[in-house]
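For reference, the structure I am asking about is given below.
Yeah, one chain of the complex is gone here, protein chain that is, but the others are all in their spots.
Then we have chain A:
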Amino acid sequence: MATYSTNEFRGGLKVMLDGDPCVILENEFVKPGKGQAFSRVKLRNLMTNRVWERTFKSGDSLEAADVMELDMEYVYSDGEFWHFMKTDGSYEQFAADERAVGDAVKWLKEQDVYNVTLYNGSPLNVTPPAFVELEVVDTDPGLKGDTAQGGSKPATLSTGAVVQVPLFIEIGEVIRVDTRKNEYVARAKS
């Protein structure tokens, strides 16, 4: 496996630290006075999602982590694993466990494409697109035409996610949702 020296550390670089794959968030070059140079690095442990702060001597190196991010289509769940398929025409499939799917589970819609992080060839993390379009399967009946009023109500979407929507949204409508904030954006244009 390749190694990266401190002068190659950049945001986004995937490295091994204490046996776990990590992504470098920030790298600050520090060099006090007439002193030695160090790199102060912020990394996110991709296994635990915890952010670590570590200092390295200038010129030290870390092993590259075998981490790849790929777009994959969600195929189905068998109850234990969630199965994703490469979109490159190879039909190669990967099974993600509950920990890898995490909070993304509530946005998973069959045949939609998600960002899957592979570590040593196995799914480590699944990230939904920033915006998804999903059908409302349950919500209180709304007031037709009441588009100017404020106020919101919970709506359950086809994947199980629950978001606050305006009062005029009805069952059967497809809405656009920001997955990062768990927020309604607009009615989807059909």
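One rule holds in what follows: a residue touches a chain if its C-beta (ideal position, glycine included) is under 8 Å from a C-beta of that chain, and two chains touch if they have at least 3 such contacts; residues count from 1.
Here is the rule we go by: contacts and distances are computed from a predicted model.
Chemist: Between "YeeE/YedE family protein", "Lysyl-tRNA synthetase class 2", "ABC transporter permease" or "Dehydrogenase", which matches the UniProt record of the unshown chain?
Modeler: Listed in its UniProt record, the absent chain's protein name reads "Lysyl-tRNA synthetase class 2".
Chemist: Considering the complete complex, identify which of A:T55, A:S122 or A:S158 is in touch with the unshown chain.
Modeler: A:T55
Chemist: Which residue among A:G35, A:G89, A:G121 or A:G172 touches the omitted chain?
Modeler: Answer from the full complex: A:G35 touches the omitted chain.
Chemist: Kindly note down the residues of chain A that lie in touch with the hidden chain.
Modeler: Against the missing chain, chain A presents residues 7, 28-38, 40, 53-58.
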